[in-house]
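A single protein chain has been omitted from the complex, and every remaining protein chain is retained in its original position.
The block that comes next holds chain A.
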């Protein structure tokens, strides 16, 4: 798969583990060592109890599309359009919503409520970006 053109992320102390795991095809979020709540995007502090000790937890189940858009505008040279962007939530993981591309179905078939598998694809700057896969 060719890398998706775009702007690569700045990697920080908080976000480094996410992008490193993405390269391995894994979706990790922060989890509080005190109360167990999950937070995303990573802030280095629990959004539930404000504990400062965070570990990383992998999310493996299927997700549900909360909302989406199909982009038709070629914002950058070489950008292939149209493409669907989905905002995905995960049953049993409150506080986690992840934005990513959608593949595995034509963009116009993307719909709120559809079930997706976690995935990644080559993105700008050598990063792996979230790329959810329409579940059969």
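Quick notes on this one:
The rule we apply is simple: contacts are C-beta pairs under 8 Å (C-beta built on N, C-alpha and C of every residue); 3 or more make two chains touch, one makes a residue touch a chain; residues count from 1.
We adopt the following convention: contacts and distances are computed from a predicted model.
Missing from the rendering is one chain, named in UniProt as "Acetyl-CoA acetyltransferase" (options: "Acetyl-CoA acetyltransferase", "Glutamate synthase [NADPH] small chain", "Nitric-oxide reductase" or "FtsX-like permease family protein").
Considering the full assembly, A:87 is the residue among A:21, A:87 or A:105 that touches the omitted chain. Interface note: of A:7, A:33, A:49 or A:135, the residue touching the hidden chain in the full complex is A:7. The residue touching the chain not shown here, chosen from A:20, A:45 or A:70, is A:70. Touching the omitted chain from chain A are residues 4, 6-10, 15, 41, 66-76, 79, 82-83, 85, 87, 97, 99-101, 112, 123-125, 127, 129-131.
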